[in-house]
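Yeah, one chain of the complex is gone here, protein chain that is, but the others are all in their spots.
And now, subunit A:
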Amino acid sequence: METISEKITQANDKASIVSEPVVRFKNIVKTIGRKTIIEGLTLDVPPGQVFGFLGPNGSGKTTTIRMMTGLMKMTAGDIAICGHSIAGDFERAIAQVGAIVENPEMYSYLSGYANLRQYARMRSDVSKERIDEVVRFMGLQQRIHDKVSTYSLGMRQRLGVAQAILHRPKLLILDEPTNGLDPQGIRELRDYLRELTRREGTTVFVSSHLLSEMELMCDSVAIIQAGKLIDVRQLNSETDTETLLETIFDVSQIEQAIALLGGGEIREGRLVVRTNREGIAEINARLVQAGIAVYGIRPQKRSLEDQFLEMTGGGQIV
């Protein structure tokens, strides 16, 4: 069992390297009345990632997600999901998608299980065993036969994720999934999103205005403001050796160190150098060889929040 699923995961990983983006936004425009909500959004979402869609409130995140799921029509442009156009070939495109748009609204007069059965009946590829598997995966087995009206918000959220992953979608879209969740719930959500990408190779597209959360959850983020894409960047990439980072060296003789390295500055009694991963090791070696004691080395990772504030001018963050 284990080895088969591992093989599948590996196969998925290999496939994802060569395969095309899971989502391809091609110059999306959405105008409502005279107001332009989305202004020429072009973006590729690579497979197998947790991809964040970050922006202040009112920047067009939910509108974009509604267009991705066919709830809203695009004014211009097209979105392709696994190569199928959402405008031209809706049924085939949406078949690859599981989503929660805003709050996970369910039929409160039905049980959680009956709700899942509703969505299972709308597909030909969801067995009863699969429903049970998803219920277990989301930790809902205790209450699944109770009416949804008796569920807490956290449980509704989990049921929402359950209906979204029932058919093993290639793309999972979550719109502000952490809204109203307590820290425990947010942590759980993060964990099972990780688990999903790892185990089933699902690509997760998640929107949020909460920067700190996106940092913990995502592999990459696209930043959107006022309907325009500002930036796309990788996060948490340990193997990212090229990026220059400010690194703080706590050394015994700062002046000598600066003279030796021919650069760097003094900040709060410590030496600050801009360098990459390899550079840190090299500087350390040179300092030690020159007889300068190194007490500590600390690369300053700027948080996404700093970067985000920098890019958006800080004015519109909620």
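Convention: a contact is a pair of C-beta atoms (placed from the backbone, for glycine too) under 8 Å apart; a residue touches a chain by one contact, two chains touch by 3 or more; residues count from 1.
Here is the rule we go by: contacts and distances are computed from a predicted model.
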Missing chain's UniProt protein name, "ABC transporter permease", "Fe-S cluster assembly ATPase SufC", "OmpA family protein" or "DNA polymerase IV"?
-> "ABC transporter permease"
Full-complex contact with the absent chain, from A:A76, A:M122 or A:A293 | A:M122
Among A:V45, A:I79, A:A99 or A:I224, which residue is in touch with the absent chain?
-> A:A99
For the chain that's not shown, point to the residue among A:A114, A:A226 or A:I297 touching it.
-> A:A114
Residues of subunit A touching the missing chain are 32, 66, 69-73, 90-92, 94-95, 97, 99-110, 114, 118-119, 121-124, 163
